[in-house]
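Only a single protein chain was left out; the remaining protein chains are all shown in position.
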Amino acid sequence: MVVDIFAVKVGEFEGPLEVLLELVEARELGINQVSLAAVADSFLEYLRKLPGSRRSDGQAGMAILGNFVVVASTLILIKSVSLLPTLAVTDEEQGEISDLERRLKLYQVVKDTLPLLKAALAETPIFYRDPRARVLNPVFSPTAEITLPGVQVTMQRLLRDLPQLEVLPEKTVKRLVSIEQVIGDLTRRIQSALTMSFSDFVKDKREKVNVIVSFLALLELFKQGLVTVIQSEHFAEIRIETKDSKTPRYG
Amino acid sequence: MDLAAQIEAILFWQAAPTTVADLARSFAQSEAEIIQGLETLSARLVDRGLTLVRTGDAVMLGTVPAAGTLIERLTKEELARDLGRAGLETLTVVLYRGEVSRAEIDYIRGVNSSFILRNLLVRGLVDKIPNPTDSRSFLYRPTFELLGWLGVRELTNLPDYERVKTELTSLVSPP
Partner (left out) sequence: MDLAAQIEAILFWQAAPTTVADLARSFAQSEAEIIQGLETLSARLVDRGLTLVRTGDAVMLGTVPAAGTLIERLTKEELARDLGRAGLETLTVVLYRGEVSRAEIDYIRGVNSSFILRNLLVRGLVDKIPNPTDSRSFLYRPTFELLGWLGVRELTNLPDYERVKTELTSLVSPP
């Protein structure tokens, strides 16, 4: 039946903000750059496990994965900055960071309101009169708009506007195409900043270097195995595919 | 909230004549109590815009006769107004589908069509028949007058009829 197909398409997915907020709240942290850096690894780990289990979800699943990757790229940036405060960040990147913080706070307000709304929906409803219930003595009253060409054009528009498979928004696509490049660039920037300020770190506890090394490893993993974006030709549909996870070799 | 107020709510929502026996059953009260409640309600409705209409042993809520002239004028105005995009869309779906439920119209249009359907019913452009597969709902179909106005003898004479029908059917009932 009509309504049923629809329900499947609407399907339930956990969105990236929902996952990220759960990670932050699980650690009883507030929403700020520090807490986001703290959960970046867990988020990437979640993302790494995500595609395999959802491969069967097709186009909708791909779109969801796309939303995750966009959030992941900002988290990688935040984490990189937290590890290496000397890392140069452009204004645009700083904007992305504050934007993610703001969105997460917005999402938190919405999330906290859901139980209130659910409770209100469980209350007794207000009912209205069905406007179609009693139509007495209809009088045939056509208007000049009702013409065969008008009906034809209207039907063409309706058919054109019927729900299509989800198409990734342009902005997301742009960022997806360049995600590998972003990670590659960041990895290089972190490595050079690390070399330059290595003496600073030696003064610090030894663990910090370990943290950075393992984070770099994670990025590498991300780069090598996590996501492949395929665009067969210009303006073609973008497909995100997962490779089978292989264990990366790190010395 | 007392019984009279509850009866008022039910009659408002039902929008159809309801017998005292039906009300007694709904409220699990005696008919005498329902009649008492109806009298209280009737007294309360004095000087209001609504009134209790009794026909035989059935009652329903209606507008006061004093509002009749105004309603007549508003109906005329409504009939003279253009259908607009929503109206044309709904009419088009009814035409190409022949007999169609509101759920299907809503799905194809991507918005809810209850209010606009009423408008089409009032104008005699569509009429409704009971849905053979679901007694609680209706099917909508074009009136003969509408087909006459458009100059099509049968629905198959609508422009692009076969192609549209195929496309709609494939979308509405998936393989």
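By written order: A and B. Residues from 1 in each chain.
By our rule, a contact is a pair of C-beta atoms (placed from the backbone, for glycine too) under 8 Å apart; a residue touches a chain by one contact, two chains touch by 3 or more.
All values derive from a computational prediction rather than experimental measurement.
J.: Quick one: say which of B:A5, B:A21, B:A43 or B:I129 touches the chain that got left out.
T.: Looking across B:A5, B:A21, B:A43 or B:I129, the contact with the absent chain belongs to B:A5.
J.: Looking at B:A43, B:V64 or B:I129, which residue reaches the missing chain?
T.: B:V64
J.: Residue by residue, what part of chain B touches the chain that was omitted?
T.: Counting only chain B, the missing chain is touched by 1, 4-10, 12-13, 15, 26-27, 44, 47-50, 61, 63-64, 66-67, 70-71, 74, 106-107, 110-112, 114-115, 118, 136.
J.: Please give every residue of chain A in contact with the chain that is not shown.
T.: Chain A touches the chain not shown through residues 6-7, 9-10, 12-13, 15-18, 60, 63-64, 67, 71, 102-103, 105-107, 109-111, 113-114, 116-131, 133, 163, 166, 169.
FYI, only the chains that are shown with their structure count from here on.
J.: Just give me the whole-number Å value for how far the CA centre of chain A lies from that of chain B.
T.: Those two chain centres are 43 Å apart.
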